[in-house]
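Every protein chain but one is kept in place in this view of the complex.
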Amino acid sequence: MSEIEARRLKAEEVGHEKLILNLGPQHPSTHGVLRVITTLEGERITEAEPDIGFLHRNFEKIVEGWTWSQVIPLTDRNDYLANINNEHAYVLAVEKLAGIEVPERAEYIRVIMSELNRIASHLLTFGTFAMDMGAFTPFLYGFRERELLYDIFEKVTGARMMHNYVRLSGVRNDLPDGWDKEVLEFLDRLENDVIPDYYDLLIKNPIFEARSLGVGVLTKEDAIAYGAAGPILRGSGIDWDLRRDMPYSIYDRFDFEVITREEGDHYARFMVRMDEMIESAKIIRQAFEQMPEGPVMGKVPRVLKPEGDIYSAVEGPRGEIGVYLVGDGNFKPYRVKWRAPSFSNLSILPLMAKGQFVADIVLTIGTLDPIFGEVDR
Amino acid sequence: MPEWVMAIIKILIVLAFIGLNGMFLIWAERKVAGFIQARIGPARVGRPQGFFQLFADAIKMFSKEDVRPAAADKWVWWFAPVVFFTPVAMAFLVLPFGPNVIGLDMNIGLIYLAAVASFALLGVFMAGWGSNNKYSLLGAMRAGAQMISYEIPLILATIGVIMITGTLSTQGIVEYQVAHGWNIKTQFLAFVVFFIAMLAELNRTPFDLVIAESELTSGFFTEYSGIRWGMFMFAEYTNIFVMSALAVTLFFGGWASPFGLVGSVLIFLIKTYAIVFLIIWIRWSVPRVRIDQLMTLGWKFLLPLSLFNIVFTGLILLI
Amino acid sequence: MSEINEKVKGRLIEQFPGVEVSETEFGQVEVKAPKEIIADLARFVREELDFDYLTMVAGVDYIEYLQLVYHIRSLKDYAELIIKVDVDSENAVVASVAPIWTGANWHEREAMDMFGIQFEGHPDPRPILLPEDWQGGHPLRKDFIDKRPKRERQFRTR
Partner (left out) sequence: MDVSKKLRGTVRIQEAPMTDVKVMGSQESEIAPGVWQHAPGVVTTSLQTALNWGRQNSMWYLTFGLACCAIEMMATGGSRYDFDRFGMVPWPSPRQADLMIVSGTVTEKMAPRVRTLWEQMAEPRYVIAMGACATNGGPYHQGYNVVDGVDKVIPVDVYVPGCPPRPEALLYGVVQLQRKINVAGKQEPEKQKQEKVESEAVKEDV
């Protein structure tokens, strides 16, 4: 039997119970470079095995050769939809380890930027989830709002995506004049026009509800056992948000709600994200009200040689972004371990995919929303 | 002129129309999509509105390499586009474009259409199996299930019209409507069933499970390239036209004009493209259903609804 | 919050007399345990002390030995716990905690890839991040050398 003969599909294989189907690594719905090896029985999935590592680009190894502050731009590229949150996570860890003071204004700017970035990330998730469901238009509407956010970011940081804005002991530059008005305008637009638009466009659609309600249920116990993070944890009814429960930076000064939903299905996870955008807007408004004047950069020791180890985490759009740092009293980090929320979230996929339809595993990947920059690092 | 020359000319006209219509619809789809999605759409070639885009697409498609997968089942793979394309072209025979513009006014026109249209499924299945690709195979399986389940309500929905007009000839149905007003007034339920079943038959969103982009890459024609895939594409878009034309013929008075004007080909085309626009509009607005929901809708709602319509029409006719 | 830390420290010292328990300046309880008791320790903190949420398992290469760092949260008590286990560099075998926290599965596979630590009792010990035709070695160890061949640029004229 020749090689080509061997590659040919066999009637026995197809007609019988099991068909092994590869989704990815190039596949429109895998949000990057995920490969899922699924075993099908008809249209039902009996087993799904994610294969990751297609974007393993050695972040943790490379940064061992770079200085403490050189690492910051590279953290942007880990979760490339939550750049500021990543920078914040890393910088916070180094600051704690080296005992660096941060001016108060810088803290507020960091919070504002982080929350804007959370909105941007959730907008994309809204779009890609709709695209997984076969509706292309909401995706472009998500991008329409993201472009406005890009403009807002660009005015402050000079970059659309990879900001490199949060620095040790502060942020790179102060906010430009009149920027706060622009942000507030954007938030008004988001709350009054955009999100109702999205409801009309997608969420109120009966097909959307039929596809997402009661599908892909993740129980509370499983969510905790797998270390799920962020909207996936909260969508399963666990009231846990690092911003409120273990406040870092200045999050204890803001009044906001932690959105939870009990159902644990696609719809719950999706709606947690939609509602979180409004909560983020609330935080940004309060931050602008409370923000003091003052410098945005503190003093960093000229020779930065922290020693010891630390685990520090922030709440990113996808959940807990944790950084474990080991410093050995040198210019460079000895070890940087990136605890990526998507990594833990994606490991639930085999459990959730079991027994689903092929069409639903696509949605499951959509609501788990893995970003492969941080899954594979 | 001898008859066979006329026949050849007619065939050429139909083929040219298929080509132009296919290209126009691909362009129109992109333009309408752009409009719905707050974009511009094709704008760089040909003004206004990038109208030459259709020629660019066609030239590219025709000049692309024709790749055959090594493990494909050669002849099945080879003939699938032809088998898919032919019935679509054959359907033009009975479409009443105008008062005298019709290929052949058969007295069993609708039966002919139903028989021919169901043939396309074979092409889909050949493409799915012959490509030796699991996505294609899954797409073809879905196509089989979907087309068979929706063919039934589609045909049952037309029966109401047939009962009222008392003829199976497409031209006859239009002439009845010229005399008695459009069928949509009495057969609204049938039109709803027909339209939904038509969307499913055409594999358009929300029933585009066969070519579900986010699940099966491109469904049954994943492995085709160049002109072969172009044939699938043209057949699909021509199919949209044929089905819309059928809907116009059955429910919207065919070439008859609403304001007392003389019926003509132009009016027929305007009506048809209005329905095509509706289909494109739906495509870019709604998400896709799942296979089990599709089956539920077909067998548990559309089928009883169409049967009810027949009974209802019969009662009305009796009274 | 510190009462909880005190309580956790007390329970741990009571249960495992040999281990080093301290509190870091960032409010986390830190336990240095010998690798033999890691399974018992993990079960104890999971079941008795309600540390139910494993965030990460990190390996660190200290040349002479490897260290595994487990960071565990208690979602009920808002407490954090760090367990550090030293593993021999050459013969790196340690008991898996994946049966206790299911989420540890992938984290341990990653440590397996990156540091060559074997986990006994792991449900699915396969490589996870590295390619199928991996060149060999464990990349996050400090003595790793990249042995990939050089590649030439590909081009075609048009």
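Each chain gets a letter, A, B and C, in the order it is written, and its residues are counted from 1.
Operating definition for what follows: a residue touches a chain if its C-beta (ideal position, glycine included) is under 8 Å from a C-beta of that chain, and two chains touch if they have at least 3 such contacts.
What you see is a predicted model; the values in this text were computed from it and never measured.
Out of all the chains shown, which come into contact with the hidden one?
Taken over the complete structure, the missing chain's partners among displayed chains are A, B, C.
For the chain that's not shown, point to the residue among A:44, A:57 or A:282 touching it.
A:57
For the chain left off this view, which of A:65, A:178 or A:292 is in contact with it?
Checking the options A:65, A:178 or A:292, the one contacting the hidden chain is A:65.
Which listed residue, B:13, B:67 or B:115, touches the chain dropped from view?
The one listed residue touching the chain not shown is B:67.
Please pick, from A:40, A:81 or A:259, the residue that touches the omitted chain in the full complex.
Checking each option in A:40, A:81 or A:259, the one touching the absent chain turns out to be A:81.
Which parts of chain A face the unshown chain closely enough to count as touching?
Contact residues on chain A toward the absent chain are 25-28, 31-33, 53-59, 61-65, 73-74, 77, 80-81, 124, 140-141, 143-144, 146-147, 150, 160-162, 307, 328-330, 332, 334, 372-373, 376.
Could you pull out which residues of chain C are in touch with the chain that's been left out?
62-63, 130-133, 135, 139, 142-158
Of the residues in chain B, which ones touch the absent chain?
Chain B touches the chain not shown through residues 30, 33-34, 37-45, 50, 52-53, 55-61, 63-67, 70, 213, 217-218, 221-226, 229.
Heads up, the rule we're going with is that only the chains that are shown with their structure count from here on.
Using CA atom averages as chain centres, what separation in Å is found between chain A and chain B?
Computed value for the inter-centroid distance: 42 Å.
Measuring from the mean C-alpha position of chain B to the mean C-alpha position of chain C, what distance in angstrom results?
Result: the chain centres lie 59 Å from each other.
Quick check on the complex: what are the chain A residues that touch chain C?
52-53, 56, 58, 60-61, 96, 222, 224-228, 238, 240, 245-246, 309-313, 320, 322, 324, 326, 334-335, 337, 339, 343-344, 346-347, 376
Help me check something: in the complex, which residues belonging to chain B touch chain A?
33, 36-39, 70-71, 73, 132, 134-135, 137-138, 205-206, 208-209, 212-217, 284-293
Given the complex with chain A, which residues does chain C contribute to the contact?
Checking each residue of chain C against chain A gives 24, 26, 28, 52-56, 58-61, 69, 71, 75, 78, 80, 82, 101-107, 110, 114, 128-131, 139-140, 144.
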